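The other protein chains are all here in position, but one chain of the complex has been omitted.
First chain written, first letter: the chains are A, B and C, and each begins at residue 1.
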Amino acid sequence: MKLTRRSFLKASAATGALAALSGGVMSFERWAAKAAETGDVKLVPSICEMCGTKCGIIVKVKNGRVVKIEGNKEHPNGKGKICARGNAGMKLLYDPDRLKQPLKKEGDKFVPISWEQAFKEIGEKLKEIKAKYGPEALVWSTHPELAYDYEVIFNLAFGSPNLTSHAPTCYSPRNVAYKAMYGEVPTVDYGNVKYYISCGRNLVEGINVSQVLGIMKAKEKGAKLIALDPRYSNFAALASEWVPIRPGTDLAFLLAMIHLIIKNEWYDKEFVKNYTIGFEEVAAEVEKYTPKWAEEITGIPAATIERITEEFAKAKPAAVVDPGWHVSRYMNSTEMLRAGAVINALMGNLGMKGGLKFPKYKFTKVEEREGLWPKLEKPKAKRFDGAGGEKWPLAKGLGMIQMLPEHILSGQPYPIKAYIANHHNPVRSAGNSEKWIEALKQLELVVVIDVQMSETAMMAHYVLPESTYLERFDPPQIAGNAVALRQPAVEPLHNTMGVDDIIKELAHEAGIGQYFNFTLEQFSDQMLKPFNITFKQLMEKGVIALDDGKTEYKVPEIKTDSGKIELASGAFEKAGAKRVPTWKPPGVTEGNGKLRFLHGHTAVHTHTSTFNNEYLHALMPENVLWINTRTAEKLGIKNGDLVEVKSDYGKVTIKAKVTEAIHPDAVYMVHGFGGFSPYQKKAYKKGASTSFIIPCHVEPVSGAAADCEVLVEVRKVGGGANA
Amino acid sequence: MPKYAMVIDMTKCAACQACTVACEAEWGLPPGEKFTRLEEREIGKFPNVRREFLLIQCQHCDKAPCIEVCPTGATYKREDGIVLLDDKRCAGCKYCMVACPYQARVINHEKGVPEKCRFCYHRVEQGKKPACVSTCIGEARYFGDLEDPNDEIHRIIHQKQAKPLRGDLGTKPSIYYVR
Amino acid sequence: MAWGIIIAIYLFLAGAGAGAFLIAVMTERSGINKENEALVKAGTILAAPLVAIGTLFLVLDLTWVEAGKFEPWRIFYLYTHFTSMITWGTWILTLFMPVSFVYGWMKLKNPYYTNNALRCAGAVLAFATSVYTGVLLGVVKAVPFWNNAVIPMLFVVSALVTGMATAILGSFVFGGKTLPDFFKPLHTWLAVIELLLLFFLLMIAANGPEAARQSAEMIISGKYSLYFWGVLVFLGIIVPGVIGATASPKAGKGIKALDALLVLAGGFTLRALILLAAVPVTLMN
Partner (left out) sequence: MEHNRVEIYRLLAYTLSEPDLELYRWLKSDGAKAFGELGVNLGELPGLPELSRQYQEYFGLYAPKVSLIESVYRKWSSDPEVDPVMANSRGFLMSDHALHVAALYEKAGLSIPEEFSGMPDHLVLELEFMAMLVENNHPGQRDFLVDHLSFIEQVVEKSREENIMGIYREIVEFLGKFYQEEKNLLLGKQG
């Protein structure tokens, strides 16, 4: 046989070294025993990225391999504890199906290409699009992580105003409300609250480990926890009281609370006088919002509202309405957040023990840092989605990514030709998957940066594989009273890169290389300079505390124009709302066989990203549709039946969970399931994806996705396992 | 000789399953095999409904039905109160699974024996807490030594009025519940 | 529940084998003759193989067998722990099998052979076997449906009925034609007692704790109701009971075989239902 061919294993040094392989090395068992015994072990302090919370971890590495992940007690996030997802990190790192090298779409399939070729081709294309359509033809979306500053620099340098986060599908209403009224976004002093009201904030299914620890501590000390939720969530099970409110009406409940607090003078007069403006306007507005009025709307008895409000007010200042996280649910969500912000102000809880608090430390904004790159100019064009413009002044910086397909398809206000998604999967997380797919097909350039082949990546021309959080550096993090660093525990397993380097290389090929003539270390040192800490020091320690951790309870500086909490604010008037929070009904009304579609997190999965993780998949392989017993009975649905859930935008099939624990007018499912990327074998088509049901639309004040403003019809399509 | 006991405060349980996972990780259990399980029930009709959770695992009973019914003596109790199974002696008759009121045993299909929670005796011997206790993100679990009068477990049981699960069955469990 | 159909087969075969031996001994005591010698032969010789096959099913159900770990010596540990009913059962079965086999072998060679010691020992062990299959479940506090004295009694009665059916079917092989006179009243009485015991069992369960109520519900009106009312009560007890009470001892083989087969089907259904309807004690109360 004569064979001409390549061979893969190449001699790196002198050949003929096979002789060096003695019996002891050749035998796997003997080698493994020796390696287990003599291997070098190191502990690398780093930061988890199985969700966005960024808890501290300690990664144990042996023989160049991660062998265990544990919590880092020194890190304020998690305080040494990690959740189920954090435990599952190794299964992501060593998953044989994750992205291994840059891919380019040719025809209907992806072929591996080199990084050089990928950068070069993408850079050329970006330059071409910029020359032809202007820099604003590029939209860049992201789930902002530690390297967000790099994305800011890239977009400003390129000249595109269209850097946009996942905010409108998450926290836009909260940020809009609190930034306008308080000057910045506060969080809760969970460990010390005495009376806590959650408007759908589900602390134990959307887990932030430190906050769970905090709320449990508070509960143990006797705090009263109230869960406003149409569904009896796991948090409701933990809470002192579940308020089974009609979906989308939390606003009415809160307005009635304000009415009662002002009427009965239960507010902190001193605080209101010294630290707020607009009290009189609020008082005038809420006069009509009686508990009786709220009862009609919310379905919660007036007496209950009165009792809760009185108990709540008595607990001030350690009485809090949680600003929340995923609040982009209804057309009135921003109003609801504003009402909550008013209540918090009336309790005088800002800066108090068990009240609201502002983050203690912050890095300076990247736009304000100087020296490492040329001055960054504001892009000339307006944003594609109008955020920050006349109609959406308050959505500035948050954007409306869910509307991207609409703008691509309409070509308004200008043509969009290129889209880059980093750590973001809007095809499944921003509603109406079908429309996203249709729109992305129109683009000349779609680039996705991710660790696995997401549904958005499936639509890309180029897929750039990011190293996992266990293989890369990121710029530093501030967590509570400490700074921390994500650093590689091991060398990248495959031909992947950190997102910082990906952006840097892209910039060089896209003709804006002069903005990225720095190393990550230089960049980080500049961020850390105000704290007198260096990147090198941080590498060594992983976490460095900035103070002794003791809290001084006092009202912080309020960074609004007036220097006070603005209970009434002209900013909202400019955005088309009233100066003070006011009643606005939700966007759609249940009835005539149409049910409200709700969705949310589970404690064991993150967004759309963890469903292929063997470990987490085994814990929860699919989702189910919660439907009230009475509703199910009317529809002839039994527990375990297969049902079709259909909205005006699409439909899915899923198993029904018939339960008393949900409002009869609503149905609910955990989001993130129903993946359709064949590259993710375990997750492929398991359960149902909410994204086929939810439309792409906007809440008028904050630009949020209002993703629970959708009605569905449910019908039985098949018998269940136990039928 | 210590006498180990655990308190599970269900009022602080986030139902997040971190304990289930940490336990699986600690013992390297095959997928699907769990030593701690989360039970759930619903009581009442909307809107007067309640959902309750209960974490169940081997209760390390002083009068363990599994030990009584085991025909081979493979299941035994250590002096420190931990109930263990000797894999090599187990004939796999599953009588223990049938007899355990807490349904705490699960079959390991690789080894062919019904396994269960071991109170992480290897960690306990090193002075550490069992994996489920250290991992609990709500700090709902406590572990201690009943023989040691200074152990906080006494205070916790007393203060929280923790009680064994189905004490009426006479099994004298070593896990106390706050519910 | 950890025990299912395989264990039901084990309990059923052990019961039928032991019952067949008891019936054969009773027949022998009533006076052995040309008419009934086939039945005595069949009843004694079938006992050991049936119990052995039943035990084989038990072994098949052992999890380490399922896991493919061939370590047969582990079976010997089964003899060692006397707080367990299984240890007692293992001893009883171990002794019953050779005793009944030897006695059956002798009877096969000469139906008029007799040995008082062997017969008494066999009868005691056969009775112990039938009781054991019930006590095994009866002592389990974790399953309120089982945890009573009715189950052992029910299993003894069922063992006798199925043993009788086994002996009848077996006797046909050895050329038997007629049945002893006492079979007719015994058959009827056993059917009546079995129905009464079933009634007691379900009454106790239906008025017992939550778990027992669920078990009773499953059997009376739930997912097993068709098997209970149709297969066990009607086809397995009432129909053969009526046949047994009305058919002449000299009736044709066909009708007797049908009677016996229905009884066996009922006997197996009884074991299976009791195992499948087991619900462990409620914990969330």
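Assume a contact is a pair of C-beta atoms (placed from the backbone, for glycine too) under 8 Å apart; a residue touches a chain by one contact, two chains touch by 3 or more.
Predicted model only: the values in this text are computed from it and were never measured.
Asker: Which shown chains does the chain we cannot see touch?
Answerer: A, B
Asker: Sort through A:Val176, A:Leu440 or A:Met453 and give me the one touching the missing partner chain.
Answerer: In the full complex, the listed residue that touches the missing chain is A:Met453.
Asker: Identify the residue among A:Ala35, A:Ala131 or A:Leu409 that touches the chain left out of the display.
Answerer: Hidden-chain contact among the options goes to A:Ala35.
Asker: Looking at the full complex, which residue from A:Ser233, A:Thr309, A:Gln680 or A:Ser702 touches the chain that isn't shown here?
Answerer: Residue touching the chain left out of view: A:Gln680.
Asker: Take the complete complex as the reference. Which residues in chain B touch the chain that isn't displayed?
Answerer: Listed in rising order, the touching residues are 24-30.
Asker: Can you list where chain A touches the absent chain?
Answerer: 1-15, 17-21, 23, 25-29, 31-32, 35-36, 39, 41, 60, 62-65, 67-69, 90-91, 94-97, 100-101, 109, 112, 453, 492-495, 614-615, 678-681
One rule holds in what follows: only the chains that are shown with their structure count from here on.
Asker: Centre to centre, by mean C-alpha position, how many angstrom separate chain A and chain B?
Answerer: Chain A and chain B have C-alpha centres separated by 35 Å.
Asker: Using Cα averages as centroids, what's the distance between chain A and chain C in whole Å?
Answerer: That pair's centroid distance is 64 Å.
Asker: On chain B, where are the residues touching two or more other chains?
Answerer: Chain B, residues with two or more chain partners: 52.
Asker: Please name which positions on chain B make contact with chain C in the complex.
Answerer: Contacts found on chain B: 39, 41, 52, 54, 56, 65, 67-74, 88-95, 97-103, 105, 107, 109-114, 165-166, 169-170.
Asker: For a test of understanding, state which residues of chain C touch chain B in their complex under the given definition.
Answerer: So the residues of chain C touching chain B come out as 1-3, 58, 61-69, 74-75, 77-81, 83-87, 90, 139-143, 278, 280-281, 283-285.
Asker: Mind pulling up the chain A residues that touch chain B in the complex?
Answerer: Answer in residue numbers: 81-84, 87-88, 203-205, 207, 209, 212-213, 216-217, 219-220, 232, 234, 236-238, 242, 244, 299, 603-604, 614-615, 618-619, 628-630, 659-664.
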